[in-house]
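Complex shown without one protein chain; remaining protein chains in place.
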């Protein structure tokens, strides 16, 4: 009932078993590290929603070769990065 | 009339019967908990819009195996998380 | 001329005849109420764009059973909620 | 050259001939008026991009009866409203 | 290598040869001018990505007559405008 998004064929994986924010912090030393964190956080939501490693592998081949999906991945990362950049006060000197 | 989005085959479920914000607060101790809240809030909107547990189960199989939908789930969660992170002043130390 | 979005078969309904912001305020007591306001405001735009009750009913059956559309509903609500949460200073204590 | 988005069959309409912000202000008395402004501004971009009244009429019938497009209209309005609400300091009392 | 988005058939056009921000400023006198800037900036990204004038002309006919694409244009402009409006402190008096 609590798992509206999680696929039904993964009963043992709950949101509490997957780390969603590496190091449990949005703060990074540099913009580059912040960008990498944005990518990781976007990936971890996909992992949470589709925990099956094999299926994710197949889906990667799909969106890695689909122009529209590549753009959509970019939009998702951009949104994550906006939050991380604000959290770090945009790494202003 | 009030239920523009709610499916017509669920006359007894109203938005007041589904909790949309767990603990009625956006404030969390850590970024990790904030991220989990973002996932839960995204799921609860889906539950509100499609209250039928069985149908949600079927739809999960659909988007859990569709690359574009997985990316779209990520975009929705990213937007929810942006709000929660700002509410918590980005968990700055 | 003014009704670029409104369907042509509803000449008597103007944006001034549909309340778009319940209680004419974004301020709510709690996050839960803010979330419900976000859902209502998203619904009212759909109602404004498609004022025909019967057609909305048919369309609800469509998106209530379509995984991608459920996710898109979530994205729309998330965007409305971001505004409402900021308006309420995120309901910080 | 300047009209990358404007359709080629409307050489006389330029962005300077269509008012894009009614009253040339984002400030409104109430949230309700702000919401109506958001709808109008979203509509005026569609009008700018497709100036042909007759074609817009046909396209309205299309998206007024398409669930996914109704949701997308909602997303566009939500984004416009976010800006207007911030401009009005969220109409806090 | 640097031109991940630019089409391969336009080797001489680089991002440095297309002006992406007219007048190199986000500041405008009025909201109306800010809105026109948002439209221009959205168009210039399309021009950068597809520099071929003839092809853009053909694509305009496509999206000018497609309801979903018109809405998507509106979403892109709304996002650009949000930035410009914030830059101008929302043209508050």
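Letters A, B, C, D and E name the chains as they come in the text, with residue numbers starting at 1 for each one.
The rule is simple: contacts are C-beta pairs under 8 Å (C-beta built on N, C-alpha and C of every residue); 3 or more make two chains touch, one makes a residue touch a chain.
None of these values were measured; they are calculated from a predicted model.
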Contact set of the excluded chain (shown chains only): A, E
Subunit E residues that touch the omitted chain in the full complex: 1-9, 15-16, 19-21, 24-27, 41-42, 45-46, 48-50, 55, 59-60, 62-63, 66, 68-69, 72-73, 75-76, 79-80, 82-83, 86-87
Absent-chain interface as seen on subunit A, which is shown: 30-32, 34-36, 39-40, 42-44, 46-47, 53, 56-57, 60-61, 63-68, 70-75, 77-79, 81-82, 85-86, 90-93
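As a working rule, only the chains that are shown with their structure count from here on.
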If a chain touches subunit B and subunit D alike, it appears here: C
When subunit B is superposed on subunit C by its C-alpha atoms, the rotation angle in degrees, nearest 5: 60
Interchain centroid distance [CA atoms averaged], subunit A/subunit B, Å: 16
Between subunit E and subunit C, distance of the C-alpha-averaged centres to the nearest whole Å: 28
Residues of subunit C touching at least two other chains: 42, 46, 60, 63, 66, 68, 72-73, 75, 79, 82, 86
Pairwise touch network: line, ring, star, complete, or other: line
